[in-house]
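Missing here is one protein chain; the remaining ones are kept as they sit in the complex.
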């Protein structure tokens, strides 16, 4: 399924969600950040990939006994086996972390299958184990109860909400220390290009600021000298 | 589509959501109440009908310009025209009342089409007008902004969450002054029968309590005399 | 049990919670208002009486089957029968209105027993019926599920929290359109006296303001003329 | 101070907040609704006027004894006396209704002074009395404690937030049953004109829908016949 | 007081809260997780012990001056000295972390007395110091203000709510990276046995998944081969 080009994927790995947020903001897209999700490990790799989604609804008790997992077609288990390598598994848990969205076994399986990472606006169980996997994983907070307690997996790869952001299958997901942002699929290449260039400039600015330069005239570059200096910096650093 | 029998519908119209909640509780169903939704008018009729659902996701700005309503297949407008007479139009607005789920024109159209009522876990705009329709309508609170501001209608008649309750198409919806409850379709007849009988007993109890009788032994009927008195009351009242 | 004197009770019936809140504020008591509770009927009588409390804890499922009510010593039912006439039945529902604190039968029983009123920081079921009783009742919002769903009655007449306010058995409860306030028992007489006098002055101020007088110098009475006018007004109105 | 023309004021009195919200949405203004505020009385008049603001900050205890009101320059009292006739008194209470923003005496004074109405994203004390004034007043919920408990009035007529909406002094405020919306001052005339025309069309649509006409092709008017019918309706109704 | 057997205690130390949550879920116990509490240190030992409880109510200002701690019978201080070695000190702070439940001196005292750990659904002050103790401690978030600011210790070792879970004195508490779960006392041995066996199977599954095996047929073990492989694995690993 993956239409995300290797070039764009590689570029995005070097770009922050903050920079992408600004690039989307310029285009009138203001709510693409998945709100209030956090990496399980502070040093986990950057998350990049196309969204493959799972939608949960509230779990009706009679339909959510443990035996339901014996059905190989159960949407949660099927989705874990169907999520394409390179994709990001994104779950709509209705921002409810009172029960888990998944645990370490399913997350390990996703990792083994070559999936790029996992996001829920609820919580993971076995969170300490997941944190050790070196696999990009984001949630609101840890949560021990089985998903059946409150969540019924109901649809695979449909448009969902996650942390108040719209997520369409195939949208490009980027995650770093600030959380996770959703780039509409048709904008992925252009956002990656633009944000890549913005990042070069921001790196220059950061270096200047660390040297003690004022932000006035520098950021944004309203001073003519700023762009002159930036050009020189690009030449000297080869960026 | 309506499989809800006229008898069950009529019975439910005389039963409270509280009594149904207890009957569902006996069966291990504890989260069937749509939480924190309120009738728009204090004197609106009891709401009974089968659920016909609309799912909203967060609105991506570029996909939710006013022009989208020019498309006759737009899910919100299509759903309003497709909802069967006698059904209840239930919207999953992700408990977000910061923008409207619908307004008085669509609600009036539903009413004209013979729909039984309307429920959202978000809010209605034109709420004062809706309140005057004499049509059963429930929401969390009034909300003036157009739904496009935050809600994108995405799927018609799929299983949804509404106010943290699971709602499957065809489930039987009951609403009164306490709010709205969802009866799983396969239980509708049996719950209606049982709750109808419970209501007769509760009416008897209420009358006794108003006369000054203690609840001990009466409610529940652990005193033998209670059932004797109840039998006599049924005979005398013809219930 | 009632130590609240008839005189203080009568005075309090003419005083607003707002005025009492100010009198308590002067004494360093800032959190005596039960937050976010509302009268079930807009025109219900003023609530005055000493607190008789019931504490709920979260309901463990195995201990909260419907059969528990067959036990006459069940704390919820026992409390309803034990609450003294003239007292106010105050429930600590941990601000959780997802299940009911009580319903119309128990509230009617309290009313029949001469109890002065009822308060919960959760919700009542059968709320429309309770609203018709003409009985002072306050909750956060209506809630259909039986209390067993989430609340287990565990202790009678112990100190509790209700809507983030401390409530000790015997504290004097006052409720009006703004909600409910808790007057520490030992302060009841002095607060009633002081608030009664404050109310006379506020009535004078309100009358003056309605006539078009500025609040500056009038409220508070920093202008000498204010107290002169007030004295004249008291004479002329006999207050 | 009032620059709001009588024509625009009169037009706005016939227009709903929902219609204005849509007109603002067309211009990219999506967060102008003051969220989660409610009219104190269901039948209070429509609120229209220019914003005159008061900003509260959290009350430091040593600076907020009752004696502060003896200072005629106290910002809350001064603001009440300074708010121009025809303006709307809008308070930034940081969405905190645990203490009052004002009470019936101050609101009555505002009314006497010819102020058009009052809005807070906190709560009013003496709310039942305010509700009887026939004066447009909006808050989140009733709240008995004096404002000094949690709110310190700190600035008059500066830009504020109210219910998550931006409010600049002079912005035009419109309130109805759905709540309150803020129209940027420079857009007031054009929004009033546009919304007035939209209202005429919506009234036509509502009438057609009440007659049983489908919304498809009618709302929005993608059917040619709709505009023909609308033109005829305008002629026949004189609108 | 400790009736928790050393065998069960030891077993529980090797079991996750997630596995216990599933074992309780099988028995219809769905709300035993203390919601939204977190370990103070990521590497603190597993928490196991019987619950010894302290209940806080909202602090009335006149009853909560610093001098109250001069009373050796003050419930907070008494509870810290009375909590049995091996027990877990669990505080009902009404999910309010705006003031502390306790600080490092009391927590150190508990540790010195041989108490197994400490849990509050509020917050600890001196949290950085507590985090260095190597003592199992859980709270919602750090909080500097003294408990007297908002919390009055009122009862020792009564049934409480903690993070929306029911906690009875003597219930067995288990805490790990996902948070804290409450095992009803009478189920402790059987849950420990069952969860211990479940853990063996989950460890086998985790190993297989890490090798690349699909979860279908493996987890749950609907494939006959799974149980054959598991039996072999147990033999080879001696578990």
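Order of writing sets the chain letters: A, B, C, D and E. Residues in each chain are counted from 1.
Just so we're on the same page, a residue touches a chain if its C-beta (ideal position, glycine included) is under 8 Å from a C-beta of that chain, and two chains touch if they have at least 3 such contacts.
The structure presented is a predicted model; accordingly, all values stated were derived computationally and were not measured.
**Q** Using the touch definition from the header, name the shown chains in contact with the chain that isn't displayed.
**A** Touched by the chain not displayed, across the whole complex: A, D, E.
**Q** So which of A:85, A:114, A:134 or A:217 would be touching the chain we can't see?
**A** Here the residue in touch with the unshown chain is A:217.
**Q** If the missing chain were put back, which residues of chain E would it touch?
**A** For chain E, the residues touching the absent chain are 66, 69-70, 72, 77, 80-81, 97-98, 100, 103-106, 108-109, 112, 125-128, 131, 141-146, 148-149.
**Q** By the contact definition given up top, give the residues of chain A that touch the hidden chain.
**A** 16-18, 20-22, 25-26, 30, 33, 35-36, 38, 42, 176-179, 181, 202, 205-206, 209-210, 212, 214-217, 219-220, 222
**Q** In the complete complex, which positions of chain D touch the hidden chain?
**A** Its contact residues with the unshown chain are 27-32, 57-62, 94, 96, 152, 154-155, 158-161, 164-166, 168, 184.
One rule holds in what follows: only the chains that are shown with their structure count from here on.
**Q** State which chains count as neighbours of chain A and simultaneously of chain E.
**A** Output, common partners of chain A and chain E: nil, no chain qualifies.
**Q** What is the shortest path, in steps, from chain A to chain C when you may only step between chains that touch?
**A** 2
**Q** Taking each chain's centre as the mean of its Cα atoms, which chain lies farthest from chain D?
**A** Of all the other chains, the one whose centre lies farthest from chain D is E.
**Q** List the interface residue numbers of chain A and of chain B, divide the shared ones by all numbers used, and answer same when the ratio is over half, different when under half.
**A** Interface between chain A and chain B is built from largely the same residues.
**Q** Would you kindly say which chain has the C-alpha centre located farthest from the C-alpha centre of chain C?
**A** A
**Q** Superposing the C-alpha atoms of chain B on chain E takes a rotation of how many degrees, nearest 5?
**A** In short, 180 degrees.
**Q** Using mean CA coordinates as chain centres, what's the chain C-chain D distance in Å?
**A** Each chain's C-alpha centroid was found; their separation is 31 Å.
**Q** Where in chain A do residues touch at least two different other chains?
**A** Within chain A, residues 28 contact more than one other chain.
**Q** Tell me, which pairs of chains are in touch?
**A** Pairs satisfying the touch definition: A-B, A-E, B-C, B-D, C-D, C-E.
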